[in-house]
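Quick one: structure below, then a few questions.
Not every chain of the complex is shown here; the ones you see sit where they belong.
Chains here go by letter, A, B and C, matching the order in which they are written, and residues are numbered from 1 within each.
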Amino acid sequence: MTPAPISRFPVPEREELPADLAERFTDVEERSGFLPNVFAALAWRPEEARAFFAMHDALMDKDTPGLSRGDRELIVVATSAGNDCLYCVVAHGAVARIRTRDPYLADQVAVDWRKAPLTPRMRAVLTVATRLAADPAGVTEQDLAALADHGLTQDDVWDVGMITSFFALSNRLAHFAAIPPNPEFFLMGRVPRSADVAEGERRRG
Amino acid sequence: MTPAPISRFPVPEREELPADLAERFTDVEERSGFLPNVFAALAWRPEEARAFFAMHDALMDKDTPGLSRGDRELIVVATSAGNDCLYCVVAHGAVARIRTRDPYLADQVAVDWRKAPLTPRMRAVLTVATRLAADPAGVTEQDLAALADHGLTQDDVWDVGMITSFFALSNRLAHFAAIPPNPEFFLMGRVPRSADVAEGERRRG
Amino acid sequence: MTPAPISRFPVPEREELPADLAERFTDVEERSGFLPNVFAALAWRPEEARAFFAMHDALMDKDTPGLSRGDRELIVVATSAGNDCLYCVVAHGAVARIRTRDPYLADQVAVDWRKAPLTPRMRAVLTVATRLAADPAGVTEQDLAALADHGLTQDDVWDVGMITSFFALSNRLAHFAAIPPNPEFFLMGRVPRSADVAEGERRRG
């Protein structure tokens, strides 16, 4: 792959960034080993970048009995695939593989979630999320009630809607600015590595 | 109209809000005469509310030669109409009437922007914005170049994309939570004269 | 709004019209205060104009327990909105506001009738009407039976179908000839005026 530009818009150097963003970017880079391109692409608009990452973290860095971190990533994968968004499918597919510890599920959800091996709860979640993504006026009170029937709390139900809505924004931004996924994402979570194993063991405690 | 609930989710009382949001809401209410329902509906999620309003203001409270405040509102109206979003069409239609000082244009743009009396520049803007809203993968480098050809700066072009993306989020949130427009929006900007002022004064009593 | 031409086709002067049409136009003008543009646009084709207005009046000037004049206008608004027809949405939205004595309902129905505050009967009516407008082959015997279940007579059911069909014609004509709504329609029925009040009192008489 010829290295594609990170964005159709300016990508500032790290030293040009406001201090809070520079610090955040360095932090992400240290934890992940690389800086996901969406950070770099948003940096020239610091206020929007801050709002974007604040919204993202409020919705995605959360684990509830009704909606785990992995479940949240699968919402992103399913709805972003419906929008043909390469950045979100590949980057969040990678995170989904790690969160779900399943090297296959993210691809299954991306291409045909209806036949993917999902729980009835997650099938209901993706039914509503993909409807909201593609046909927002078609979502009804009954759709929300169906999620509650599967054990989602009112907070979880809101999160299904808000995660889907936030990635409706994110998919469009990635298409508009033509932000490619970092090459690192493509393989992530496909091959068990010692670090992953260790992390897995730590979690399973 | 039977007063519809403001949201399918909890709507906190003003005194339950974090101080910064309470202050902001009071401020908005004083300037507008009422609190737009989207504020009330987001309040139970303070972090998301802060990010939402920060993003909104960064994109909409800006006047450039290539993209005036009124132009920005028309992007919202055209793309929200494509999503059948009553809240955004009515609320931003009202703001658009005020910003453009035209009592007809917002309705024309909402129902059939292609035949609305727009400048070639705004026709190009709405062509790209409605494409990004409905078919994000279909937006090409040429679409962005066309905007530059009409005199939009790189910042303006980004704004076209980001406003559309932000309201892709906003439309879905309004549908998901079933947020109705405040009754005040329906008439706003249609009768731009003493009648409004009088009516406003009467209401504020 | 720059005054747009009334049609892409010739618009004859009043004195050029056949006597029956001239009389009818004068009559309409006297009752409404202005001549709706669709009259002017059809006038160069007297035979079609006569058939058009005869069909219109046979379907719309009728009040039955199952389908009031206001209900009939809402069918027009909902199906015309699906066709992005500015003329019909604005002109019949105005009439709907007057007939239903509700300043909000027509806009709600135009943008998102599914969440509008409608009776179950009218919800069933608009379900069938919008299906017939958008996907005529998809209408089934069960759809018609559902209308009867809500108390519509056989005549009312036919009217739902025929009104929808007639405005499928009307929407296409308005798009083809680019007929704009008269400016008067935009505000009509939004602000109670003495005339309206008087009319209302006369009717409730």
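By definition in this document, contacts are C-beta pairs under 8 Å (C-beta built on N, C-alpha and C of every residue); 3 or more make two chains touch, one makes a residue touch a chain.
Predicted model only: the values in this text are computed from it and were never measured.
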item: With 3 chains placed, the number the full structure-file assembly comprises; value: 6
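Here is the rule we go by: only the chains that are shown with their structure count from here on.
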item: Copy pair chain A, chain B: interface residue numbering same or different (half cut); value: same
item: Cα-superposition angle relating the copies chain C and chain A, to nearest 5°; value: 120
item: Centroid spacing, where centroids are CA-atom means, of chain A and chain B in whole angstrom; value: 26
item: Geometric centre distance via CA averages, chain C-chain A, whole Å; value: 46
item: Chain A: positions in contact with at least two other chains; value: 137
item: Residues of chain C defined as touching chain B within the complex; value: 1-2, 4, 81, 84-86, 89-90, 102-105, 107-108, 110-112, 115, 117, 175, 178, 180, 183, 186-187, 190-191
item: Interface residues, chain A side, partner chain C - complex; value: 137-138, 140
item: Chain B residues within the chain A interface of the complex; value: 8-10, 45, 47-48, 50-52, 54-55, 58-59, 83-85, 132-133, 136-137, 139, 141, 144, 154, 158, 161-162, 164-166, 168-173, 175-178
